[in-house]
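Left out: one protein chain. Kept in place: all the others.
Let's turn to subunit A:
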Amino acid sequence: MSLGVVMLVHDALDRAEQLVRHWSKHDCPVVIHVDKRVKRRPYARFVNALSDLENVRFCGRHKCEWGTWSLVNASQTASELMLKSFPHVSHVFLASGSCLPLRPVSEMLRYLNARPRTNFIESVTTEDVPWTVGGLDRERFTLRFPFSWKRRRWVFDRYVNLQRRLNIKRKVPAGLVPHLGSQWWCLTRKTLSDILHDPDRESYDRYFKKVWIPDESYYQTLVRLHSTDIESRSLTLSKFDYQGKPHIFYDDHLQLLRRSDCFVARKIWPKADKLYDSFLSDSAAIMTGAEPNPGKIDRIFSKAVERRTRGRSGLFMQSRFPRMGFENGLTGTPYAIFEGFTEVFEDFEPWLERTIGGRVHGHLYAPDRVQFAGRQTDFSGALTDSVSLRDYDPRAFLTNLIWSTRGERQSFQFGPTDNQDISWDVAKDPNAYISVISGAWSVPLYRSTGNFSEIRREAARLQKIESDHLDILRSGYSRARVRVWTLADFVQNPMEPLQLILDEIGGRMNTRLTEAPKLVPLDGFGQFLQNLKNQGMQPYLMGDYPPGADPVIPQREIRKPYLIQ
């Protein structure tokens, strides 16, 4: 009983030589197929270098190209030679010139000897695989692919479209159920020779010649005809990225590969000296006897694919600058915007910080300076309080702030006196919790002691700005969580809205509100609004604020929560 290795080589011949020696030294006969594209002289040198090994053969050469029949043809030729030249071989293992054995060969032999009839080949039906590239799964088997995908993509695509339009379908030969799987297999002598000596092989070959990427389906399909003892997984650890290219292993993967307990891995970077040296040396022959467990490697590579395809939401940087609508979240973490609360409450910011925690800023988009929490001159990520820098790119200011403070909730104040350029951005951001007391901008005006005609003009301006802003928040594109109260409604009963906001934002704990911020005195505010009306302006965003009589602000008793011990 022994293991024969069929090796397909197309470059990095020095590494291939090293691998052949390794297999051969451990009594595994090797049949090598060298791509015909390899020039005559390097090929001769390669053959020459291995001429001292008795159990190594070179088979006839084919010109190989990715995704075409030539690869199957090469493995057929090599396998035939293997079966013919080495009658004692019981399992045949298909490997490439960059497949590196991670565990001692003797251990692999023992593993196979314990399972003498098992074929290790990944083989699943097309319905069940998510990893087909280019949207072709079932169609791999029903269309014709005479053109190279790598070199003549345009013709390839056009020809596929043409066949789809004309509804041309090939018939799968009777008895075959198309299966797909990793191209690297390990078959028993019996199964392999059954496949190669099948009386219908000629018709099967003719069919698979026009299938796309037949090296991932030829053996995988035919093995189902000839064996029932199939372990549908590859002994070769091989991970693919989102474009269907194999991930490459480097020196820094050494520990990861060691711990994976896989038998063979590909693809190894040819210059990864440390990997080759440590895995091909016998000193590292520690027998673990464990089942292969590539879980950790799987995770690392699937994370890499996710990073490449979905990215980190909320991040805008040199190599991730999504178009509008493809951000997959303008920001990555929730944040809260309060509009009109600092106008109505005297000590809103410190109160909010005590109640919900996180960082509570003032008006970040204020016209005179950026009001960071504690009125610092700079903040996380080295943002500064400069208005001109902020207004140069208001959106980047927000995304930078939220990105740099991941893990800490940000809240800030906003209002019609501020730069309005971010209205659309926050309205469309599902991470924004926006609470608005509409018309609250009138409270500072009412408390100011300026010329009334100027106040009236300012009131009209702010009302227009806030009205536009509210239209944006209420538009069909808005995805933020928006709550709006009119000033009149809010001052009637401020506790209820506050409780609602806190419940939604989910502060430190979901307890009843025990401490409320202090309302600014509003005596005569109704009269102020009436004066505005008398001057010909209609203040409507505040709601129905009774003129003259000031609302009686109910002092609700707050019950202590019951304690249960």
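FYI, a contact is a pair of C-beta atoms (placed from the backbone, for glycine too) under 8 Å apart; a residue touches a chain by one contact, two chains touch by 3 or more; residues count from 1.
The definition used in the following text is that contacts and distances are computed from a predicted model.
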Which of "2Fe-2S iron-sulfur cluster binding domain-containing protein", "L-arabinose transporter permease protein", "Glycosyltransferase family 2 protein" or "Stage III sporulation protein AB" matches, in UniProt, the chain that is not displayed: "Glycosyltransferase family 2 protein"
Residue, one of A:Ser85, A:Thr384 or A:Ser467, that touches the chain absent here: A:Thr384
Candidates A:Arg140, A:Arg224, A:His247 or A:Arg266 - the one touching the absent chain: A:His247
Residue among A:Val172, A:Ala304 or A:Val484 touching the omitted chain: A:Ala304
Absent chain, residues of subunit A that touch it: 241-243, 245, 247-248, 250-252, 269, 271, 300-301, 303-305, 307-313, 315-323, 326-328, 376, 378-384, 386, 388-389, 392-393, 396, 400-401, 403-404
